[in-house]
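Notes follow the structure.
The other protein chains are all here in position, but one chain of the complex has been omitted.
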Amino acid sequence: MSDWSAAPAPLGRRLLTVLGMEELGAYRVLRVADVETPDSQPGQFAMLATAERWGGGEDERPYLPRAFSIARRRVGESHFLLEDVGPGTRRLCELREGDGLWALGPLGKGFTPPQGRRRAILVGGGVGIAPLAILQDTLEAEGAAPVTTLLGFRDGARAEGAALLRGASVATDDGSVGHHGLLTDLLGPELERDPRATVYACGPAPMLEAVRAMCAKAEVPAQLALEAGMACGFGACYGCAVPRRGGGYLRVCVDGPVLDGQDLEHVSEHAGAPA
Amino acid sequence: MSDWSAAPAPLGRRLLTVLGMEELGAYRVLRVADVETPDSQPGQFAMLATAERWGGGEDERPYLPRAFSIARRRVGESHFLLEDVGPGTRRLCELREGDGLWALGPLGKGFTPPQGRRRAILVGGGVGIAPLAILQDTLEAEGAAPVTTLLGFRDGARAEGAALLRGASVATDDGSVGHHGLLTDLLGPELERDPRATVYACGPAPMLEAVRAMCAKAEVPAQLALEAGMACGFGACYGCAVPRRGGGYLRVCVDGPVLDGQDLEHVSEHAGAPA
Amino acid sequence: MSVDFCGLSLAHRVINGSGTFDAIAARRAFGEELDRRFPFAAYVSKTITLRPREGNPPPRLWEVAGGLINSIGLPNKGLEGYLAEDLPQLSELSTPAEPGAEPGGDRVAVPLITNVMGSSAEEFAALVEACDARVEIAAIELNVSCPNVETGLDIGADPDQLERVVSACRERTRKPLIVKLTPNTANVPACAAGAQAGGADAVSLINTLRAMALAPAEGGRAGAARGPWLGGGTGGLSGPAIRAVALAQVAAVAARVEIPVIGMGGVQRAAHARDLLDAGATLVAVGTESFRDPATAGQIAREVSD
Partner (left out) sequence: MSVDFCGLSLAHRVINGSGTFDAIAARRAFGEELDRRFPFAAYVSKTITLRPREGNPPPRLWEVAGGLINSIGLPNKGLEGYLAEDLPQLSELSTPAEPGAEPGGDRVAVPLITNVMGSSAEEFAALVEACDARVEIAAIELNVSCPNVETGLDIGADPDQLERVVSACRERTRKPLIVKLTPNTANVPACAAGAQAGGADAVSLINTLRAMALAPAEGGRAGAARGPWLGGGTGGLSGPAIRAVALAQVAAVAARVEIPVIGMGGVQRAAHARDLLDAGATLVAVGTESFRDPATAGQIAREVSD
């Protein structure tokens, strides 16, 4: 399997045109025309800001661009999955066809292919399922071993987001869809069934931490896509720090967002996706 | 003739609904539903800001509300004449039917009726014609002596604004409409013809200063509607100062905007409407 | 549920920043509704000086990203004019006891805080003594952001100098003495401690940050193509842009002194007022936001009271 190496990002943000914005339960899927972007690696992200009216929201925010996983690439298109959790995501969700979008990227270190024929288990929570979509596309396109996809959501409206991926088993906190309970209830048996699997996870911090711990225990390699408040996305501000195992910090934007579970003592509270 | 006394403004800005926005040459006429506003006196103004997206423009402006003459009152409606000269007026010009508008007012001291049967000469330059429209309405409604209206503009597109008033003689700097030259070329003969007239003027500072000087010379009373950068509009910030004749300053927002020409040594450069 | 502040009983925790609300002019604009729904629990006058001042030449205002720069220059009638003409009109302010309640119900007095500035300890003491003699004045606020004639530095910028000025004033009055600290200095908490040591009953902060603007290249002020825009050269920055600086200074001062703190700087909503209260302020003042809506302070008072 190719090693998914990503080409460097163009120096400077580019003005892209919005092709469409579709509802997906509690989320939105933003499609932008994106022709010359270099190929991206599953798990990479872009820093996004609207061309118009970025700023002037509550307390004059947003000011800085916001980080979003590249959820899907199509010929000449990039897709992003959005959840409205504040002024920046709210403004982005207001984008309509023809509007302008500033994008810097692709950025960061994404997922790496599973070793050999190891089975990939995709574990996604909430809007954190975004990078798993492009990962699933890539694995299937490259004819990897059958992929197992486990997705967890807070409620039914969010669970509709599962449609972004194929053949997912779903768990919801409120039991409205699929398994009533935690995503990790579904992961446990999978790890027992196949200790030679590789886990790819993205989601809220508590979920990532649980996944990290389970995989460490089962000695299954875990590639965790973290999040952090970011100002730049390319290593300039040192604002996106997460504690590194054995001391010091890693920059989520350049050392990650995808980190090997073994590099983390634990997934800290601010390092996950909106719950 | 009644003395046009104005009722006090409500304490606090009110959210009004936009009824329409019409083009008038280089200007726009903004109509808002305005039922409970107390009667306003010709020459009074309101502090306006859009309910949405006030801020977030160039350099994050506008921040403070902007002052606008009440150009016309109709049953349940107030009209404003807008010229796009910067982030605040630009944003206001983008208002569409149904949008919300914050308004504080009516504010300031407006025009007072001409003494006895004195003829009123209305002299307006550029967007400064706005308060003369409601003044003309009022004078005619009260059956004042025939009103003479002289309006000056920079170019033809602006001269279309003359349609806001009735029976105006027009001068343009570029000669595209009416007299090719200065408004004061038209005022001179009028003052000679009728030294018992009363002049009501609003416009760019150089025009106001010329009118003030001519009237002083001809000993014709001149009521000048001044402008100034304003933060509050109700006497709180002391930011709208213009030099008072004999020393000290006047606050345009509470001592004016309409001032007696005799109270001014000269009309200072910042005290006029956008040219 | 009235609030005690230095022995004064206030209807709520929201007052005005000095120089950002002229109750006399506002009465002309809003009529008796101003008195019926007076938005502030205490009314702070603009800065009064010994002699009358006309203020700075215009332009006096410049709008920036999330803020306003002003160079008003403290125009005022001078001590005599203020006491003779303004005081009578400010002496009987009141507001609904229940923040935001319809007028007509119980009302409580709105104490008058007179803000004064001198260029020396003697001038300050003279101003305080004159205010002390007037029953209409409930408390005195010292604006110490005034350049010392010798050093050119703000009198309030040096803790020791500030302590001397405050003790000189303390000797002349037993009315609550509030020191309006300057934010343009290295160690604001030390200055607050100096004010406390000098006998201040409270401190208020932050005043505006020193800032400036150049005249727009395209036109702007004739002649002075790229000279300063403001008639006063430089000015003071207020509004949202200084909110985070204000919060840091208020928190640091509240942690340092025992006396109550009046916090201000960029307060636009109840959430901003709560930040200052949670950071240790006893009262919150609204300044620039009142320009955008004179009813804001009343609204904030209502929200922080429940």
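Per-chain numbering from 1; labels A, B and C assigned in written order.
In the analysis below, a contact is a pair of C-beta atoms (placed from the backbone, for glycine too) under 8 Å apart; a residue touches a chain by one contact, two chains touch by 3 or more.
What you see is a predicted model, and the numbers here were worked out from it, not measured in a lab.
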Original post:
Hey, which of A:19, A:145 or A:254 is the one touching the hidden chain?
Top reply: A:254
Subject >> Absent-chain contact - pick from A:42, A:62, A:125 or A:178 >> reply: A:62
Original post:
Considering the whole complex, which of C:34, C:127, C:179 or C:241 touches the chain not shown?
Top reply: C:241
**OP:** Using the touch rule from the top, list residues of subunit C that touch the missing partner.
**Re:** 62, 64-67, 69, 153-154, 157-158, 182, 184-187, 209-214, 217, 226, 228, 234, 237, 240-245, 247-249, 251-252, 266, 271, 274-275, 278-279
Original post:
In terms of residues, what is the contact footprint of the unshown chain on subunit A?
Top reply: 7-13, 49, 55, 59-65, 102, 104, 107, 228-243, 247-249, 251, 254, 268-270
Original post:
Which residues does subunit B use to touch the chain missing from this display?
Top reply: 59-60
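Here is the rule we use: only the chains that are shown with their structure count from here on.
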Original post:
Which chains lie in contact with each of subunit B and subunit C?
Top reply: A
**OP:** Would you mind pulling out the distance in Å between where the CA atoms of subunit B average out and where those of subunit C do?
**Re:** 33
**OP:** Indicate the whole-number Å distance between the mean C-alpha point of subunit A and the mean C-alpha point of subunit B.
**Re:** 56
**OP:** Find the geometric centre of each of subunit A and subunit C from their Cα atoms only, then give the gap between the two centres in Å, rounded to an integer.
**Re:** 49
**OP:** Indicate the residues of subunit A shared as contacts by at least two other chains.
**Re:** 60
Subject >> Two or more partner chains touched - positions in subunit C >> reply: 65-66, 240
